[in-house]
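Have a look at the structure below, then the notes.
Missing here: one protein chain of the complex. Every other protein chain is in place.
So, subunit A:
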Amino acid sequence: MGTAADALEKTGVTVRDAGDDDAVAGVRPRWVALPESAEEVAALMRASAEQDLAVVPVGGGTKLHWGLPPERCDLLIDTCCLTAPAEHAAGDMVVRVAAGTTMEELAALLARNGQELALDVPLEGATVGGTLATATAGPRRFRYGTARDLLIGITVVLADGTVARSGGKVVKNVAGYDLGKLFTGSYGTLGVIAEATFRLHPIPAARRWVTAAVAPGRLAAHSLALAASQAEPSAIELDWPAGGPATLSVLVEGAAADGRARTVLDLIGEGRIEDEPPPWWGRLPGGEGGEGDWSDGSDGSDRSDGSYESVAEALVELRVPPSRAADALAALPRPAETSVRGALASGVLLLAPPPGAALPAYVTALRAAVREHGARAVVLAAPDPAALDMWGETGALPLLRRVKERFDPGRRMSPGRFVGGI
């Protein structure tokens, strides 16, 4: 055993040798550590700093293949065991939760007191930490915002082992910089998220979904009218599978959900009101019957049904001013083979590119086609990430780099996974 292994062992944290299954976007680490507390993460980070080890944190592993492959990866910090019991202060409508807790576990806990974190998670098994690190959100972003809007406090462990906290456990708080914002969506490149505190919402008395097939030519008008509706929908979602019809589904929540759903129905002019979401609701596009979740790996090979392969292979996120979303969709290359799903009125749509398409060429064509509509395309997952520009253009890249340099001067935190090779 080399000195690095010794150093890791000295931390007292459970560490094992990595296997092929532990690969991060194809890069196999040497060790996997299973810390149980922020202090243990800190001990690992100190040992890694000492030994110049590159570290990649992982949550549920549901999105581990998102982002670029790390330039190097010695130690995988599996946060699965950061599961200290959550503190749910129901009267204050906040919860403090360890990063390894899964979003399902958290939801179950909160539901006992009639509350929820108003953040939809597309993939089962996702942890709090992983959800934050990738800034995933779902349909209800339209009303409640995304993880960064619901996060009120965070504890992180930096590359040198420093444990730092910002925010707190009160919703209203403007003391100091908001590190939570910075770490949300940072893809593990700034440090390890150990704990988070969220503001919560009461679970609404009732929920109704108004679902209707709509002609593509009507999407823009519907989106506009629904977003401006005083029926106050919580989500306005589009599902448009490759070669299939476009479906809109609109969620209203609250004691008066029935009446509001009828208002929404009148706006769309047709459709049905249901107590349950359509099967595809909140899922990633490209699967059939809504089962487009691909929680277990980058190649989709262990799927029993090969039809999900396209889902597993590639996923693109389109961000577009809401009023231009329909135009951008109309301009997509190979529209009949592209599956689209997402928050139409927020202008955040996920695309599953044509199965078997030469992805780099597709993405280039896509970016060129949607640019005039003010849209940006980020490739969240790709079979061969190195072959294309996953992140696309971004403003302020020099500043992003400077932030990274300050937090991780040795480039040891998930190096190379993020925008601009950060």
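Everything below uses one rule, namely that a contact is a pair of C-beta atoms (placed from the backbone, for glycine too) under 8 Å apart; a residue touches a chain by one contact, two chains touch by 3 or more; residues count from 1.
Criterion: contacts and distances are computed from a predicted model.
> Unshown chain, UniProt name, "Glycolate oxidase", "Type-4 uracil-DNA glycosylase", "NAD(P)/FAD-dependent oxidoreductase" or "Fe-S cluster assembly protein SufD"?
Missing chain, per its UniProt entry: "Glycolate oxidase".
> Determine which one of A:81, A:109 or A:170 touches the chain that has been left out.
For the chain that is not drawn, the touching residue is A:170.
> For subunit A, which residues reach the chain that was dropped from this view?
3, 6-7, 10, 46, 49-50, 52, 89-94, 114, 135, 145, 148-149, 156, 158, 160-166, 168-179, 181-182, 184-186, 190, 201-205, 224, 227-232, 254-256, 259-260, 263, 319, 321-323, 347, 376, 378, 391-400, 402-407, 409-412, 418-420
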